[in-house]
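One chain of protein is taken out of this complex; the other chains stay put.
So that you can tell them apart, the chains are marked A, B and C in the order they are listed, and the count of residues begins at 1 in each.
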Amino acid sequence: MSRLRKDHGLCIGSGAPGPANCITDVPGVQVGHETIVAEDDGVCTGVTAVLPHDGDLYREKLPAAAAVINGYGKMTGLAQIHELGLIESPIVLTNTLGVGTAWDAVTGWMLERFDRPEDPILSINPVVAECNDSQLNHIRARAVDEHHVRAALDGASSDPAAEGCVGAGTGMTAFGWKSGVGTASRFVRRGENRYALGVLALPNFGRADQLTIRGVPVGETLPGPCARGRSTGGSIVVLVATDLPCDARQLSRLARRVAVGIARTGGTCDGTSGEFALAFSTAKRVPHKDTGDLPRQAPNDVAEALDDAFLAVVEATEEAILSALFAATPTVGHDGRPCPALPRPSVLALVGASRAA
Amino acid sequence: MSRLRKDHGLCIGSGAPGPANCITDVPGVQVGHETIVAEDDGVCTGVTAVLPHDGDLYREKLPAAAAVINGYGKMTGLAQIHELGLIESPIVLTNTLGVGTAWDAVTGWMLERFDRPEDPILSINPVVAECNDSQLNHIRARAVDEHHVRAALDGASSDPAAEGCVGAGTGMTAFGWKSGVGTASRFVRRGENRYALGVLALPNFGRADQLTIRGVPVGETLPGPCARGRSTGGSIVVLVATDLPCDARQLSRLARRVAVGIARTGGTCDGTSGEFALAFSTAKRVPHKDTGDLPRQAPNDVAEALDDAFLAVVEATEEAILSALFAATPTVGHDGRPCPALPRPSVLALVGASRAA
Amino acid sequence: MSRLRKDHGLCIGSGAPGPANCITDVPGVQVGHETIVAEDDGVCTGVTAVLPHDGDLYREKLPAAAAVINGYGKMTGLAQIHELGLIESPIVLTNTLGVGTAWDAVTGWMLERFDRPEDPILSINPVVAECNDSQLNHIRARAVDEHHVRAALDGASSDPAAEGCVGAGTGMTAFGWKSGVGTASRFVRRGENRYALGVLALPNFGRADQLTIRGVPVGETLPGPCARGRSTGGSIVVLVATDLPCDARQLSRLARRVAVGIARTGGTCDGTSGEFALAFSTAKRVPHKDTGDLPRQAPNDVAEALDDAFLAVVEATEEAILSALFAATPTVGHDGRPCPALPRPSVLALVGASRAA
Partner (left out) sequence: MSRLRKDHGLCIGSGAPGPANCITDVPGVQVGHETIVAEDDGVCTGVTAVLPHDGDLYREKLPAAAAVINGYGKMTGLAQIHELGLIESPIVLTNTLGVGTAWDAVTGWMLERFDRPEDPILSINPVVAECNDSQLNHIRARAVDEHHVRAALDGASSDPAAEGCVGAGTGMTAFGWKSGVGTASRFVRRGENRYALGVLALPNFGRADQLTIRGVPVGETLPGPCARGRSTGGSIVVLVATDLPCDARQLSRLARRVAVGIARTGGTCDGTSGEFALAFSTAKRVPHKDTGDLPRQAPNDVAEALDDAFLAVVEATEEAILSALFAATPTVGHDGRPCPALPRPSVLALVGASRAA
């Protein structure tokens, strides 16, 4: 849960957050972390799992869509999601070289959980995304194992998710500082109804001088250079969940707005920064078996229908990224050099002074 | 209406055609042709208009999607259709240099028909597509005028559409023979229901030796070389209408299957052949004004849900292309050289002999 | 030419601008404006033409690519640009209902300029983009005529381009203030070489409270509400020119970074805001006739190769948008209500105070 607001009095944007300011404010969404640290081996990495709902993910699929902002990354499952507009698996985040292991572990977990003799599962489309934590983690040790992935999946819950150096966030850095996992949420109004929209971000991008908070270029003025600036890129994965009854095309539009949230934190979409967004809606579960129906009801989807949802995506993305930085703790990398946490008091002073001016 | 079957006993595929074997078998769809011939000036071109339904096209939009098979062409309106999944205008086909005129004429026609003082139309997304008829038509004369476009729009009706050398088809050639406009339709079953799916094609592509009819490579063996073979390319526009209640993502899948229908006639998607497909569904009219609703009902859209519709697209596309060739009549080009019509008896003999074997 | 820096001391980003801080800093690029004002008829609109180079645009094509950030707009020519990776025409910007006229006028102008009896032009792919100026302009009067478009084309020159209420910018508004045309440029280093990258923007988007300048949310605090806030959207077209020897895939990556520049000014990519970017490279002219060659040289295009160019796109886009606002002058709309210009002293005070803090 984003603690920017609660712990640090830092509000992002104008929208109202949900009760936990977390992606789990969307009913049914579950998050699990498995943190992998073995200091002697230079290992600091992990796995974060997001379950789109609490039922049979295979037989009750959800509308989903992805946006590839800069495609220098390895997210799996995109072609099928694009073709069918559906997600049928958990979403697993981990380090770059752990994607295959995670894919395989999700397959095993799905078979164990949902396979039935009378309706066997013969095809699964696991969604695995990654950021590269090799600045801190000895990535070539390939420490992520099947049981780590299963632990993250099995441990998933709808409680407010931990942030910072947990799960896939364990070894991440952003804007030269220790990063991790961050999350935030917003309420969205549509007609008479109120919906929830939540974001979970794994920011691992950004040059030190670019960090921007509420428009203040704190990266330009933070006292002392950070320990390990990144000359280029990095990457970020952002998941967007909502109970707005959106179809895949609409979710694609939501996912694309993640780019605006990233830009607000100072990101410039560097060439080496793999930037991926995935959005899904929990409002409609799509049965696995063909019932012969086709949609009957006209969506009333004028161009502006989703503007409040777009703004929610932008603000929740911005807040989740910053929350990952604020929640992270100093971490020593595999080469023995420390990566410091964001100096929160200095940052808050810079932001506050600017705003008070 | 496709007369292949009725006039020539030539059946394409296994699906049952609609009553008129025409795109107008989809209730509400209207077709209008304006043929422009001025022999002294080398002008043989025209305009074909398709109205997606018979109501206020602007305030009752339809789900739609396009597929760009080979993008060497000038179809307008695609970005907005892709973003919103909706069409809000007639579709106009004409020659390559007439696109701007047609765009402008559609705008004027829409304003005249649908503009209201209390709800003015400030933005329109005309859909205009083209094929290049410069082999026969003196295209640089730019003979298409606003009143031609309006005549096609005003003349649109739900009667079975004329085929061959009419409207936009007036100057087209395909596989070295005179081509034109062609159309066909199929019934589609989905669950308990039966729907209509219609195609209108403007084929202007294909090398003489490639023409294939029901698998028989008639182009290889037709007696005597055709008058003006095309060394490369050409182009084709295919419109797909259906009353299946499809959303834009599903229509995108329908539109992409047009490529299979083209391939069945011998086309190889040459680099200079602009090949565009557009599909729309008349089942749901989407209001122009925001009512605050979002879709509530889960579509039951398993991967195979649309297979019958896909097959209908393939077969109706194949039949519409061939029907354009069978309906066309010999035409003298702007350079005085004639373009012959397909020698139907020889063709039917070749196809029949092969099948009888 | 962007006068933000020269006239107002307002620097955007860290990159060095070109000599004129204008898209014409890229050698060969030419800009022409035709302003159309007829107060009695409520007409304030216009046409802006950008010529990618000063030669035969048809027979010497340039690598090009577009990015559709939010596709609620009517830009023509995109399918062919995407397929062939080439632009072969001027780029014309005008109001939404003038696209057809502009398309037709470009066709006529191209034929007049470049058609040759021995090598006739039978196909042209005009690139026309639009923003909707109906807040100020009586758009349904459809005031844009062929001769306006030709005047913009014929008047194009490589001199520093005028900004503000000229050409297509005449009737545009952004963030509740009068907008117009803006431009800016940056130098880009790549290996040992220095290249130019220029941007021309037509901003017509943004809610009043969103305007952000150098991170300062001036829109939240500007004294007095602006005359006509926009409840939603709008649109923006951004052209990017460079003499970096990029191919179409690389230009696509450049064009996508325009979104970051827009986000920096406060834009949130509203649903009704058609946001289009087009990038082209003047480094390589591609012959019209097939010479039988294929590219021989391996591009050395590692992921980070274009990072300086990406940053240049971001900064020049941000500056061009703001420059359009700073250069614009108050304008009375067709309904008699004025649209004020940005109160520059107040804005500068807000930005300066924030930065001084």
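The working rule: a contact is a pair of C-beta atoms (placed from the backbone, for glycine too) under 8 Å apart; a residue touches a chain by one contact, two chains touch by 3 or more.
Note that the structure is a prediction, hence the values are computed from the model and not measured.
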Inset, instruction - Using the whole complex, pick out the displayed chains that touch the missing one. - result: A, B, C
Legend entry - Which of A:R113, A:R142, A:R189 or A:H288 contacts the chain that the document leaves out: A:R142
Legend entry - Residue of C:V149, C:V181, C:A248 or C:A263 touching the missing chain in the full complex: C:A248
Legend entry - Residue touching the undisplayed chain, where the options are B:V37, B:A141 or B:C269: B:C269
Legend entry - Hidden-chain contact residue, picked from the options C:H53, C:K74, C:K178 or C:R285: C:R285
Inset, instruction - Could you list which residues of subunit B touch the chain missing from the display? - result: 69-70, 72, 212, 214-217, 232-233, 253, 256-257, 259-260, 263-264, 267-272, 302-307, 310-311, 314, 353-354, 356-357
Inset, instruction - Kindly note down the residues of subunit A that lie in touch with the hidden chain. - result: 68, 70-80, 82-84, 96-97, 99-108, 111, 115, 120-126, 132, 134, 139-140, 142, 274, 276
Inset, instruction - For subunit C, enumerate the residues touching the unshown chain of the complex. - result: 83-86, 190-192, 244-249, 253, 283-305
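The rule we apply is simple: only the chains that are shown with their structure count from here on.
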Legend entry - Innermost chain, taking as reference the mean of every protein Cα atom displayed: C
Inset, instruction - For subunit B and subunit C, let me know how many angstrom lie between their CA-based centres, rounded off. - result: 35
Inset, instruction - Any chance you could list the residues of subunit A touching two or more other chains? - result: 253, 302-305
